[in-house]
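What you see is the complex with one protein chain gone and the rest in place.
For subunit A:
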Amino acid sequence: MEQTELQVEIPSVLKQTSCQNIKDFDYVDYGNGNNPNPLENAISDKESYGESIAGSKITKLELQEVVIISLPASPSGLHIGQTKLVLHSEKCENTDQNDTKNPYPQLAKQKKFHSQPILVRENGDRKVVHSEAIRDHRFDPFKTWSGRLERQISNLRGKPTQEPDIEAGASQREEIEEAPGVDRYFDALEGPELDTLRATEVSVLPEDEKWPFLLRFPVNAFGICLGVSSQAILWKTLNTSPAMSFLHISPMPNLILWWAALALILFVSFVYLLKIVFYFEAIKREYHHPVRVNFFFAPWIACMFMALAVPPSIAVNLRPFIWYILMTPIFILELKIYGQWMSGGQRRLSKVANPSNHLSIVGNFVGALLGANMGLKEGPIFFFAVGLAHYIVLFVTLYQRLPTNAALPKELHPVFFLFVAAPSVACMAWAKIQGDFDYAARIPYFIALFLYMSLAVRVNFFTGIRFSLAWWAYTFPMTGASIATIKYTMAVTNVVTRSLSVCLSAISTFTVSTLLVYTIVHAFVLRDLFPNDISIAITRKKPKFSKMLSHFRSSSADSKDFDSSISKNSEI
């Protein structure tokens, strides 16, 4: 056996490890009976890795030291690249496990970032591992049942599978089963939607690679449904309300928008359902995210918008059982989320309140409006009362801008438009419950109008903000305000109110069309509509070398546009 000694100057970060001591790393079993097939253990949880079991073939070699660098797959701070160094030398040296090249031992525990050992041997059987095979397994902890569902399905489809490594899988599962606590989300993320990773944090998934599409599909996507279906309501109201008959709007826009919204809802729901089936762990993490949890109300609100916007040619009177079906998930979600505000440990409202919480409140008012439209009496009042009580709490908390509040953006952001949503829908709901647009309905209407104006005059502050899918969710408050204005015009008809209605409707339609253009551009031209969803990939514990990381990140090229550069490289 020829042993080559390579004198390589190893940077201080890289040390030689003993292949015997560290089970986690790739090391070659050279037929030494002592090691219980470590390589097979290490790699055996990868499904289609069959061809790369170099260890089983190398039976005649002595135990050699294989220095393998297992970097975190996203060496964003370290920028050393995907180096794969393999050194052969005579003996193993015992080194302290802490001196490993992997400065993130907890990452190694959580995710098996096995490097790809390129075993170069003299007798030349090069086994180069295909990178695709490894990439699959990095996402295992985010998959349902840690990837076992996929393996079952592959089994059923007749594909050959690898024996899962029970040990590695078990420790993986232990780490991943618990989603990070709410404190971790606040520590690790920043930005008004809590979607940008701080410089001191790492992601558990590779940041510079395109993740599977399902994993990149956030629950914010339901915001598109909200935006389009609220437009459908707007055009229906413009068509049917007698005060706006001077515009002579035809029923066509309502019909087209309604069908488009229906198609969108079905598509987004289908994709998200697939995500629930295949990536349930990722769903759990989204649910624990302080901002994203509010978007779980969005599908039901969108369905209720569809019921409100149904064109007269399709259906006039909807059955009440639809209302019960749609309100049940909202009720259950509410019980959970409001209960957490009241008594749920760390999720204190003074800490986690953010404008997206309005989405959880609006559901109540939309339900009340829909129920009143259908002719129900007590149900709408129930949800109106619950929504009103919690809206008062949330409104006061957000207006206070408490110093303990970690989630409110310091600068202006489209998320603030959600403030307009609740009062505008509440006024419509109350008007419908009472039968006419009385003073108790006008008060929230004027509040909504005031909030809208105070945001609209600051519109120039909204420029320069990175586009994201969640912006669609912020268009429905504008549309809601326009619809409320139309209803107000029906009660108080004069030139001022009419022109206000026209103006607001025009603004909202313009905004939605602009957003549609942006979305299409990002989807098909720039291909970054679904960037890597960093916010669900934060580590459970703070990385130990966070300071070193931040130093490295800040010294790298463009650390600020880090996310945008990644998203440019990735495809949809």
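In this text, contacts are C-beta pairs under 8 Å (C-beta built on N, C-alpha and C of every residue); 3 or more make two chains touch, one makes a residue touch a chain; residues count from 1.
Keep in mind that, in the parts below, contacts and distances are computed from a predicted model.
The protein name that UniProt records for the chain not on display, among "Elongator complex protein 6", "Dolichol-phosphate mannosyltransferase subunit 1", "S-type anion channel SLAH1" or "GPI transamidase component PIG-S-like", is "S-type anion channel SLAH1".
The residue touching the chain not shown here, chosen from A:Phe384, A:Phe417, A:Phe437 or A:Phe530, is A:Phe384.
Considering the full assembly, A:Trp341 is the residue among A:Trp341, A:Tyr452 or A:Phe476 that touches the omitted chain.
In the complete complex, the hidden chain is touched by one of A:Leu349, A:Ala372, A:Ala473 or A:Leu504, namely A:Leu349. Residue-wise, the contact with the chain that is not shown comes from A:Val396, picked out of A:Ile276, A:Val396 or A:Leu526. Mapped onto subunit A, contacts with the missing chain fall at residues 335, 338-339, 341-343, 348-351, 353, 378, 381-382, 384-386, 388-390, 392-393, 396-397, 402, 404, 433-434.
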